[in-house]
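In this view, the complex is presented without one of its protein chains, the others remaining in place.
The first chain written gets the first letter, and so on, giving A and B; residue counts start at 1 in each chain.
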Amino acid sequence: MEDTAHQVPETGRSRRPRGGGAWSRYASALRTPKGMAAAILLVVLIGGALLAPVIFPGGYDQQARGALQGPSGAHPLGTDEFGRDILVRTVYGLRTDLSLILTAVPVSLVIGTLLGLAGYVSKPLGAVFQRVLDIILGFPGLILGIMIVLVIGTGWLALFLAIAVAGLPGFGRMARGGLLSEEQREYVLAARVLGVKRSTIMVRHILPNVVDPLLVQASVFMVIAIFIEAGLSIVGLGINPPNPSLGAMLNVGARYVQTLPSYVIGPGVMLLLLALAFTLLSDALNQAATRR
Amino acid sequence: MTLSSNDTGATAVGTTAAGTTDGPATNDAATDVLLDVRGLTTEFHTAEGVVRAVNDVSFSVRPGQILGIVGESGSGKSVTARSILRMVRPPGRTTAGEVRYRGTDLLTLGDKEMRDLRGREIAMVFQDPQSALNPVMTVGDQIAEALIVHGADKKKARERARELLGQVGIPDVDRRLDDYPHQFSGGMRQRVVIAVALASKPSLLLADEPTTALDVTIQAQILRLLAELRDQLGIAVVMITHDMGVVAEMCDEVVVMYGGRVMERGPVDVIFGNPQLPYTADLLAAMPRLDDVAQGRSLPAIPGSPPDPANLPPGCPFQPRCRMAEDVCSQQVPELLPRVESGHLAACHVTQRGTPIPPLVTAAAADRVHGGEARPLLQITNLRVDVSNESRGLFRRPEPVYAVDDVSLTVRSGETLGLVGESGCGKSTLARTIVGINQPASGTIQVGDHVVGDKSGGDAVRRTVQYVFQDPYASLNPRRTIRQSLEEALAVRGVPPRERDAEARALLERVGLAERHLDRYPHAFSGGQRQRVGIARALAADPKLLVLDEPVSALDVSIQAQIINLLESLRDELDLGYLFIAHDLSVVRHLSDRVVVMYLGSFVEVGDAEAVYSNPQHPYTAALLASSPIPDTAEKNRERIVLGGDLPSPKNPPSGCRFRTRCPIGPLHHPERTICIEQAPALEQTETGQLAACHFAGELSRAGALP
Partner (left out) sequence: MTRFLIRRIPSVALVLVATSVIAFLLPRLVPGDPAAVVAGPDASAETIAAIRTELGLDRPLVSQYFDWIGGLFTGDLGQSLRFNRPVSELIGDRLVSTLELALLSGVLLIVFGIGLGILAGSTRSRWARVLVEGTNTGLLAAPPFLVGLLLILLFGVAFRVLPTSGEVAVLDDPGIGIQYLILPALALALPMSAGVARLVQTRMLAVRQEDFIDLAVSKGVPPRRIDVRHVLRNSLGPAVVAIGIRFGDLLAGAVVIEAIFARNGLGQLAVSGAQSADYTVVQVLIVGAVFIAVIGQLLTEVVLAALDPRVRLG
């Protein structure tokens, strides 16, 4: 249990990151069993998604002869209502999902962090942004998605915006919390007393200590982003057909769950693998960030 | 309940009903010795290997006795206390030895029997009263629980809780019984913890640094309470502490621990008068003293730092730091053997042969360079600092809270101004305002010719004034090497990149570290070394004045003298001015030329150190001096002034004299002195030369003065 504090007799050190370059710490995160598993899974999933056009040159729209056929040698997961191969569509669906989260989450991370750190430049501005984030936080993720769909209609962009906006409060609050606690740290005060420039203090002393938890949060939010996509798509507010996404496939597959269970099992398992990979990654990063 | 010991001469421990203390005295050995610890060994199994935190420790406690266990960090003193009650947390395990309580070995008891004994026979008091009480239970319930688990019924338990709260000196018991811990001050919480410990009338109290987290006037209250409990109830106390002064004042016998072992033990008078362990002797010599007249002489310091329990040196654990060490010391662990005086044991190869311990040579400090006339470096006039802005409401401006209220002072080059006060008196706020971390509400801070707050003033201040923090670990960025930290400071000063390396080395050398330390991270250093780095960084800006905010209070006693000496020699060689802030009066005494005593945001006494310490004019100063424990058994029976009550909140300071709610000569004891309530006393010249803010200045000076 990493939670149980080891009571080292009378010399207990506070929980603080040790020195060392950021990269070496992240590298060491990947060397733990969890980190290793996450890395392998991610390489396989992302590699598969990238290579999908090479592996399945026919594309996701190629129709076979029979619709809604059960699993067979030619179609390991069977075919859908138009006779398209479910496995092929699952891999292309993964591609869609990855294209969403790997763009929307970093965008959310950067904007959210900037909003959170705005208080360093101007205190009133920071307070205003904090209120804005509070308001966004009041909207559950799917409601946010419904609102965006209402304005711009369904499609990739709506999902992208729903994910990016839903992530802002988390990143923003974490960045602000980090900023407020770092500003009170004595080494930051020491730099101020020395007369180090404010921008230098930010880059040198505050940011490196704020970044760690933000990265952990980013990989946690990857999982939530996957679920936002799936949730919106399942209710029919996601990617427009005939493009596949994992959620959109579940949407249709749920109708055939009695006759063709593999229609939901395929994309469902893929979703779980993707979520598992990022969960493991966040655990590994978290361990590396708070290691004694 | 009857416990059968697995030894011959089985003894019944405890009694059937809670509340009766007469332990069955069936055999003579059991009445003579309450607790007998033999060969106790506790190990921690960690990833890095086995750490033996407590190694072959033996001692005994008689009924009604106060035994001190004294040691620095890592000495194993706290783990010893926990081992007795079998409360060592995993991965720690007691692997050998016996803990005989009234003849029964506690280490072999069943879990249930052990539980029955905890609290009823042996109780414990913890260091930090802030965290030792359950925040969601009323104090009454927490005291009553100690009785209920030993079979008392709820009504009686509550009755007894009320009685206990009164006994430990908590006023207004009926109302406070149902209050929660966060509604009490630190000192009051510690009283509650003691009440919990006393609930089932135990015969032995283990007190683990019970006053370390408290201020000196509160410490005096708690120590007096513990002494009274011993006198009235006959409770034996094992007092774990790092403070030789507390040992000298409180204890009958003392056990000196170092590196997990008992190195010396015996009656307090004997050990303080004729220590047979070089460590004990040097530690006593290295402590700055209230009656320090060694101005201009450095303190005798012990080199190095206490060993890491995970990495003990071979042979005698103190040998690498010992000035008397011989070859045999690094080869063989010395045995704890009896010495001339009865009851005195020590573990030292060298003194065992009768070799006396020569007094520590105190090097004369370097001559103080006074660059001509001492010019004022820092002048503060009528400064007020408002600290209320953290809790600014949405609609209304909060009432101002002046943590520093209308103070003025001057520091000259080559001079140390000592600033003394308890926590919450505003001394740190004052220091932080000087260097620009807090903003003044009114008044001026003038550094050289520049006024802080002006556009041109900022840089001038930084070039002139630097700050050294209390906690050297917190003030160094854990992700940056020492070189990076130093070069950052040098860059701000404008040292060209090519010269920074040489300059950084020179700085490290100046504070007693070596070049090889440059590329290490802060976690690789000991506390004392880190503080040296902190000082080096402050010096990198080439300041004229250092603001030192409790620079030694986070350090072990044996390290404090090193840092004090370093500060002293830097001041004298570089002609620096110091504003030295501390709560420890003896440390301030050693370094300071002049002293300021601060209470609740204001100065109550200002003057030459000599005059203030030998002839305090303000009752608060007198009480502070009288409350400070002195590491000398000859002082044991000196007259003490123990202040009642707590420091009031600066949000709501008392009218008139701010000290009147605790003053031993004020309206509390002299109701006719209404002037104290109506009129705030001004800081005025007294007969003995210093300034004091008291309507009855000088009245208490004789009682509080040192002989």
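A few points about this structure:
Rule of thumb we're sticking to: contacts are C-beta pairs under 8 Å (C-beta built on N, C-alpha and C of every residue); 3 or more make two chains touch, one makes a residue touch a chain.
Since we're looking at a predicted model, the values are computed, not measured.
Partner chains of the missing chain, restricted to those shown and counted over the full complex, are A, B.
Listed residues B:V37, B:A53, B:L85 or B:V461: the one in touch with the omitted chain is B:L85. Touching the chain that is not shown, out of B:R52, B:H150 or B:R412: B:H150 (per the contact rule at the top).
Residue in contact with the omitted chain (choice from B:V37, B:L117, B:L223 or B:L513): B:L117. Contact with the chain that does not appear here is found for just one residue of A:L42, A:V149 or A:A289, A:V149. Residues of chain A that touch the chain left out of the display are 1, 3-5, 131, 134-135, 138-143, 146-147, 149-152, 154, 223, 227, 230-231, 234-237, 250-251, 254, 257-258, 261, 264-265, 268, 271-272, 275-276, 279. Contacts to the hidden chain, counted on chain B, fall at residues 85, 87, 89, 115-120, 123-124, 126, 128, 131-137, 142, 145-146, 149-150, 180, 182-183, 193, 196-197, 199-200, 394.
FYI, only the chains that are shown with their structure count from here on.
Work out the mean CA point of chain A and of chain B, and you get 49 Å between them. Within the complex formed with chain A, the chain B residues making contact are 44, 46, 51, 53-54, 73-79, 88-92, 308-310, 432, 435-437, 458-459, 462, 466-467, 469, 471, 473-481, 488-489, 492, 521-524, 534, 537, 540-541. Chain A makes touch with chain B in their complex at residues 4, 6-11, 13-14, 16-20, 185-187, 189-196, 204-205, 208-209.
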